[in-house]
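The complex is shown incomplete by one protein chain, all other protein chains being positioned as in the whole.
For subunit A:
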Amino acid sequence: MDTSQLLKGVLDLAVLAVLRKDDGYGYDVVRRLRAGGLNDVGDASVYGTLRRLYNAGLLTSYVVPSEEGPHRKYYSINETGRARLAESRETWRSFASTLDGLLEEVAA
């Protein structure tokens, strides 16, 4: 099964999760997601998701100058974002366990 289809629904959750501890700029987030095992995640999807979460008021951003190359815009999760992360995690867990149950039945 193509994981990229699955990813679309949960990329918000994944991005919020990797920003939970440390702020990060776009490419940072891409690297963390890949390091976490989401190898298929597209760069552009991550950047788009960051913009959407930012516009939804779940992230804040600040710019850090770079000696070489353009500035880096860091994103950090705010209280609203943390609340959404907790809520989404519950949703995901119940969804995942429901699906697990369904798959067990199929296997049995």
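What to note about this one:
The working rule: a contact is a pair of C-beta atoms (placed from the backbone, for glycine too) under 8 Å apart; a residue touches a chain by one contact, two chains touch by 3 or more; residues count from 1.
Throughout what follows, contacts and distances are computed from a predicted model.
The unshown chain of the complex is recorded in UniProt as "Proline-rich protein", chosen from "Cell shape-determining protein MreC", "Proline-rich protein", "Spore germination protein" or "Xanthine dehydrogenase small subunit". Remark: the omitted chain is touched by one listed residue; of A:6, A:35, A:64 or A:83 this is A:64.
Residues of subunit A in touch with the missing chain: 11, 25-27, 42-52, 54-55, 63-66, 69-73.
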